[in-house]
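All protein chains but one are shown in place.
Think of it as A and B in the order they're written, each chain with its own count starting at 1.
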């Protein structure tokens, strides 16, 4: 709503306007320099949070945080991110119980809510919902997951966490472990790995292997990777072990599930086979694929990963609002 | 809670204390000069939002936003209004699931929540709930709709939008179209029209005509109006076309509904029969009474109307808290 003439405070060493007013819909819209910039701003935001907790960069701005399906983790992360930038949040979590949900199109709902807000975050259960919403909006939209579609902030926060944990992304070795077939985030990571010359170890049961379409993209991009069934094959040489959940409901028969589930559980014994500086990540929630006995191991980085999620979202909110 | 001695910042060219500490329960409590004042303050608030987004006028104040029935649109509008004034909001949307709802009276609930807040907004499903709540409260209450009762901020925001769109209210011509029998807001508008010498065109099927009691009030007030079944009768001379939803559930038999529903749908063809500066309003949500192909017509003012709702609520919040 602000006029173009207003002089606003800017954040960071080298703010530019590339993302000002832009939608964040897909990782596909980010080239290497874009990702570098997000990670650099996120690192600065992390310093702000560590040292002073908050900053008044988005004071007076309002975020409409519109969640059609509940996701306490992602929703809370965006809310806290906006608040730590000094902004306010209209949190709409109850869409399914609301009259908005009855007989009103997504397009009408988002045009209504953008009338109150400066920026919107949308979580929706239908693939493509974010693009549909963005097509009618004038304010920037950040996709917080649309069904089987994209969840770009998750991929960015994973990369950010990896860089913070290892110290760099260039040339590192990452194992993606568990369900590589259905996981949106591992597909995104697989397609981004080539930017940093990352070597991927794809570890899964054959029934949950990385889809051919993703492998084809990786081949086309020149991504280095190997395929494994056993985690033991790769455990000793990793910079990052990225666990995912093997979901029972993905299996047609229970015997197939029982056969593989034990192979992909991280225990203190697994940790003993890892290097001293391998970081263990997991996009959460976990069920039993990481034993809680591992939580206090300094290499267990999944709670730090959650904090990284907030600062990456701070970076994106500040960037689309033209303040970083 | 503030003592009378505190000097507070005030807003606007000519603040007065007429509404300070008052409840906003019904449009009937507003005379012409009151409405003029609300519209003037709302216009100033609109400028604030357009130029700087927010203002710290209600910093340190807390709004209890108490919604017994969900209404994302109205609820979000009040929340964003309070936030853009620098205030905070305790949003209570889940009343039906709460222990508050179990065996506690409305009176006890509002006296509880006013202990935490400086001002309250109430949406309730029972007619008269707002007056009941206000009768036990010491802090100002704003009625955000109580069942078949009043929804005064909707009527005020409609008038505000009309004035912003046309440039004046005095002597304009407005068609109220669709369901004039059950719509709270069209009844309110009909009773306010005489203040501004507005000419009303009442367009509806006979089964959904303006109730005799409202027509009697209009006659007593000297309101100018005509009654029509066909929108074509009036389309070419309007300043404002105010659409409402013809709700299927209002009809005793479906054939009656099917007979009329098509007559009250706005399409690009309808728009071609309208003047170049007629504004099309709708209190939303719409179902199919306005074709989305009309949305990008500059005369389609219903999304601007939603933004107007927020600034009118900013004006009312500031006024009842004695800051405008």
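Everything below uses one rule, namely that a residue touches a chain if its C-beta (ideal position, glycine included) is under 8 Å from a C-beta of that chain, and two chains touch if they have at least 3 such contacts.
If you're wondering where the values come from, they're calculated on a predicted model, not measured in any experiment.
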Quiz item: Hey, which of A:73, A:138 or A:275 is the one touching the hidden chain?
Solution: A:73
Quiz item: Out of B:20, B:43, B:111 or B:250, which touches the unshown chain?
Solution: B:111
Quiz item: Looking at B:51, B:90 or B:293, which makes contact with the chain not pictured?
Solution: B:90
Practice problem: Would you mind spotting which of B:25, B:41, B:64 or B:214 touches the chain that isn't drawn? | Solution: B:64
Exercise. Mind listing the subunit A residues that contact the chain we can't see here?
Key: 49-55, 70-73, 76-77, 79-81, 83-84, 91, 93-94, 284-287, 292, 295, 303-304, 306-307, 309-310
Quiz prompt | Hidden partner chain, residues of subunit B it touches | solution = 1-3, 6, 59-62, 64, 88, 90-92, 94-95, 97-100, 102-105, 107-109, 111-113, 115-118, 136
